[in-house]
Structure formats: structure tokens, C-alpha cells
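Okay, structure first, notes after.
Here the complex is missing one protein chain, while the rest keep their positions.
Which chain is which? They are A and B, in the order written, and residues in each are numbered from 1.
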Amino acid sequence: MADIKVENVTKRFGDFIAVDNVSMTIEDQEFAVLLGPSGCGKTTLLRTIAGLGMADDGRISIGGRDVTYLPPRQRKISMVFQSYAIFPHMTVYDNIAFGLKMNKFDGREIDKRVREGAELLHIENMLDRYPSKMSGGQRQRVAVARAIAMKSEVLLMDEPLSNLDALLRLEMRAELKRLLQEIKATTLYVTHDQIEALSMGDRIAVMKEGEIQQYDIPDAVYDLPTNHFVGSFIGNPPMNFMQGQVQRQNGQVRVRIGDFDLSPSNSMQPLLSAYEGKPIYIGIRAENMEILAEPAEDALQVEVLVVEPLGSQNLLTVQIGDDLVKVATHPTFKVKPGTKVWVRFPEEKIRWVDHDTRQALYPS
Amino acid sequence: MTNAAETSTRAAQASAEVRAIHRRMLRRQRLGRAMTYLLGILLSLWVLIPIVFITSMALTTPAAVRSYPKSVFPFLPFSTATMEFFLNSRGVLPGITNSIIVAVITLVLSTLIAAPAGYAISRFIFRGRDVFRLSILAVRAFPVVVLSIPLAVVFLRLNIYDNLFSLAMMHTALALPTTILVLSSVFASIPYELEEAAQVFGCSPAQAFRHIVLPLVLPGIAAAAIFTFVLSWNEVFAASILAPLHNRTLPVQVLITLDESSEPYQFAGGFFMLIPALIFIFFIRRYLFNMWGQITK
Partner (left out) sequence: MSAPSSPKRRRKRNWAPYLLILPSIVYLALFFAYPMVNGLILSVREAGALLTLHGEAQQLSLPTGQLPRGAQVSILDQQGNLISQDELDQANLVTEIWFQTRGQDSTGETLEGWAPGTRIRVRETNESGAPVSGTVRPRIGSDDPLTFIYAEPNDNSEIVGSLEVQTPVEILDQVTLEVWFLVRAEVEEQTEEGWVQSRYLQVFGDGTQGRVSRGDTGQFTTRYFQQMVNDRFFVPALRTTLLLMVIIIPIQFVLAITMALVIQANPKGSGLFLYLFTIGLGVSDLAVGIVWYSIFTQLGYLNSILQGLGLIDSPITYLSATKQYWILIAIILAEVWRATSIVMVIVVAGMQAISREVLEAAEIFGAGFWQRVRYVILPLLRPSLQVALILRTILAFQVFAVVVVLGGGDIVTVLANETYRQYYDLRNVNVAAAYSVFILLLSMFTAVFYLRAVRTQEEVGG
């Protein structure tokens, strides 16, 4: 039982607030991902949990034990570093055994665990090698083996895949996921790669400027962003946001985009009525719009500006009101720039975002 | 009800324990910090105290130099008499002039010869590059003592013995390996892309070097030159073998007259020779790591 509880943690570097009053809980054996652009404080938060920098404020507990002021070695954690941090002067074997030796395990246990760890990572035939003679992928495996040989209940990973090339990263991602399911450690994984986050994490915490924007399961983070930032950070292409004006017509709330009227779903009506006469953001993902070659009811006529064939889909850029909007279509839907097409917005796929607070509006 | 009370007491106990841990941590951190400072200060004193001693000897009256026991307060009485006595002693001013002449020739020669080689090592990959680098490293390790005697014989034969210029040539040979390595690391710190960019925007390779590389490497070259100056200024063995008669440098003059000179003269001389070290090392300390860090690579 080792949940990680972060309560109101703040970390400053001089005047700069890297982590700003953050609270989050990672349940036992859960795989949580800290996702955010560079400089958002995700690595600082991880390092604070690891003890590589003390929190200036707040509490951190692991498995119910308050570790806020403990040095790293007393926190019963292990960690995989971005640069792997393999000891260059030790063989693979000694690298994996290092933590065990420092924690005074007996020799037979160390040997057993080193071999187990090496087997899990398929490096059992490299135990006598020095890291300098290994590829990046192999070093990465050593770093992971070293971390899991500790059998700590908590495993911290700081962008472990970011130094690998694209193909290797794909392969390692699947393998890490399998491995982490197998070892059942509570894992906190830092990355700036949303695909990694979406594909691996049980829960994702999206961070920006030292604060957690949303902490939820991947589907929710993707589909129900809590704010403008999360929507536009997650997804490729990111969620489209258009500016509209909330109006009332015939007792119904309508949102006007350019010369087109959008009717929100019934569940949204009461919420949006408060915004009457105000601007609002309409968010929708590229793949959630329906695109038609012929005019249809409820469909908005737009002109295609750019066509990007991506293999599995064609990505069209169209102009709606003042905003450029990306629309995903089936690859068989052939259009040329300049053509007129019609777009329909399924009402259940539309996300509404407050223009001023940039927070998404959901019916309670 | 009891349950809730129990939980809250336990929480209070836990937080008391955490506070204790926190205090212990802080204490340990402060102790570590204090140890670091203590060590740093002790080591600094170890370096500083002899300097203070020699400085206060040099900046007082000759009578105070000869007095015993010496005053606990340095620089009392403060006087330039000892320094004046030293500087006005026979052979000292010419020695200083000679030292400066030799050091300046050495600095110019070694920079002129080393800069192209340093540039070549940092910018080109050519056959023999590693051999060249390695032999420079090996050469740098050779003792001055080994070179001086044979060179003296050669200089005698060529009739350029006891000559400032030939001594400077010897010092250049001593300084050259270091200078080449330092300058190559200085050049290597300027990305080649900058030169390429300049060439793309219309510079010739020579212009690119002059307008882009040169301004960026000048501080590094200056540091290397200063180091060369100090090396030559300090060198006494080769100088006393190669120019011991009519063209003594300051260290040679002090060394040869050591037996017959008085303590005020010696202390003032020691202090005077120390000055460039104190000044120049301050300006080039950042580059020292470039110079010596390089060789382990």
C-alpha cells in the first residue's frame, strides 16, 4: 500500500514559483502521468516528491508516511532519469545492484534481483558490459532495470523516453506499459509527449505554470477538457476554438458564429442563458465535425483553405467566422483548396468555454 | 466520537514527529553548510596567511623586517622603504625589464605560433590530428630541466647564449603546448555554424574569421596570453641556465644573489614576484578550467 499524497506543495526558485500550491493523490498501484509543456513545473514536482529538492510549503506523504523533509534515500522510492544517469564506471550488473548494495541487501538476494530485473528488460546477456559500449536504448533498459530491481512501491520516471529516437520510443513505450502493469508499483511519470501520456497513464495531470489544470483519466482529459489550455494542449491537431456570440431567439439560446447560428444541446441551455449577449468559445475536435460535399440543413458553408493529406485522414483548414478551424475527413474525401464544403457540428461534441475565465462549462 | 478523537490525536502525534524530522533535517543541512564554509575558510586561510606575511614584510621598514618578535598586526609601520631598497638594488631594475621583455616576446611568439594550430585542431578533421594532439600532451609533460642543458650547449655554439631573445624562444617552447590546447578549446567553443552562416551571408572565409570568430575568441586568447606571461615571468631554471650573466631576468637575479642578500631584499623580491600571480590569476580564473580540464578528455 503506497499511495502518494501531495498536499498544497509549493516550490520556489528565488522569485520564480515553479510549483504553485499543488495537490494531487496517486492511488496505490496507479500509473499517473504529469503532462505539460516545458517549464510548467512537472519535473520540479517530481523532484520534490523524490526529495531532490525540498518543498517550500505543503506536505508529501507516501503510503501514509510523511516524507516531506526526508532525504531521498529514506523515502523508499526509485527513479528513472531523463539522461538515464547510468554510472559510467560500473558494469550493467553493478549499476543494477547499486541501490541494493547501498541498502545492504545480502549478496544472494542482490544477485537474484539483478538477474530478474535484467531478464525483464532483456539485457541479461549484457551484465558484464560497460555503459559506454551500449546504445541509447540499451542504457535506457539498464536505467529501468536498476529502478525496478529495488522493488520499491513507488517508481518515479522523468521523461524516460525523451532521449530515444522515434521508432525506439514507440517500441519502448509499449514495453514499459507491459512492465509497469506487471510490477504493480505506484508510478508517477513525467512527460511532455501527450501520446505517451494518453497511451500509458491511468490518470493524467496536465500542468501549466506550476499548477495542475486537470487530473483525470485519459479519455476525460481528451474529451472533456476543463479549460481552453487543456483542450488546445492535448490532441493532434488540438481542439478547435471559435469565438461566438450568445443570443436568444424564440426563447432558445443560440450562438452566432459569423452568419451561422448554432443551437446548443438542451442540457447546456440553462448554463448558456447566463451568457446572453456575451462572447463565448466554442470548442470542437477536428474529427468530431461532419463534413459534407452538398448543402444540408444545420450545416455551415465554408471554403477550404488548405488540404493536408495525412494518410489515415485528410486534414482541411477552413475559415469559420474569424477563426481557422481544422477538420478531419476520410481520406477518400477529395477536395481542392478553394472548394466550398459544408460542416455540421454534432451538439454533443461541442464544448463551451467561458471567454474570460477560459474554463469549460459543463452541465452539472 | 472516540474514533474521531483518536484519529486527531494520532494526526497530532504524526505532525509532531514530522516537525521533529524537519528540524533534524534543517539542522543537518545547516551543519553541512557550516562544514563547507568552515573547510572553505580554513583552506582560504591556509592560502592567504603566507601571502599576508610576505606582503606585510615587503610593505614595512627594513628595521621592522629585522625586528623580533614580529608584530601581530601586519603592515605596521607601513612604509615603502623596503620595496624601494629592493627596487634600487643593483641588477633589480634591469632584471625586471629583462623579465618583461622575455615574457612579452614569449607571449607574442607563442600566441602567433599556437593560434593557427589551435584553430586547425578545433576546426578540421585531418589525418594525424590525434597524433598531433597526443604528442603535444606528451611534450607538455617534459621537464624544463631536461631541455635547458642541451639548449644551452646549442645556444653557446650558435653564439646566442646569454641572450634575452633565445631565452624567450625557450620559454615559448615551454608555453606552446599549453597555449595550443587552450586556444583549440577556445576556438571549439565557437560553433562552426557561425562561420558558415557568415559565409552564407557573403563573407569570405578570412572575413568570417575576422568579423565573427576573432571578436568572440579574443578574451580566451587574452587569457592564454596572460597565462603565458605568468609562466615566463616565473620561470627560473631555464633562465638561470640560458641567461645567467649579463641578461638576468628578475628571478635569476634574486636567485643568484640570494646568498649575499639581506632579508628585506629577499622578502621584497618574493613579494614583487608574487604580484602578477595575484592580479592575473584573478582575471583568468574562469579559463583555467578550460586549460587543465581539457587534458583529461
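The definition used in the following text is that a residue touches a chain if its C-beta (ideal position, glycine included) is under 8 Å from a C-beta of that chain, and two chains touch if they have at least 3 such contacts.
This one's a predicted model, so the numbers in the text were calculated from it and none came from an experiment.
Tell me which residue among B:Leu147, B:Ile160, B:Cys203 or B:Leu216 touches the hidden chain in the full complex.
Within the whole complex, the residue contacting the unshown chain is B:Leu147.
Taking the full complex into account, find the residue in B:Leu59, B:Met169, B:Val182 or B:Val217 that is in contact with the omitted chain.
If we include the chain that is not displayed, B:Met169 is the one touching it.
Among B:Ala120, B:Ile160 or B:Ala188, which one touches the chain that has been omitted from the display?
Missing-chain contact among the listed residues: B:Ala120.
Across the whole complex, list the residues on subunit A that are touched by the chain not included here.
Given the touch definition above, subunit A has residues 50-52, 71-73, 77-79, 81-91, 98-99, 102-103, 128, 146, 150 touching the missing chain.
May I ask you to list the residues on subunit B that touch the chain which is not drawn?
Touch with the absent chain occurs at residues 32-33, 36-37, 39-40, 43-44, 46-48, 50-51, 53-54, 57, 66-70, 72, 112-114, 116-117, 119-121, 123-126, 128-129, 132, 135-136, 139, 141-154, 169-170, 172-173, 176-177, 180, 192, 196, 230, 233-237, 240-241, 244, 251, 254-255, 258, 263, 266-267, 269-270, 273-274, 276-278, 280-282, 285, 288-289, 291-296.
The definition used in the following text is that only the chains that are shown with their structure count from here on.
If you average the CA atoms of subunit A and of subunit B, how far apart do the two points sit, in angstrom?
Using C-alpha averages as centres, the distance is 52 Å.
How about subunit B: which of its residues touch subunit A in the complex?
Listed in rising order, the residues of subunit B that touch subunit A are 14-15, 17-18, 21-22, 25-26.
If we count contacts the way the header does, which residues on subunit A are in touch with subunit B in the complex?
Contacts found on subunit A: 54, 59, 66, 68-71.
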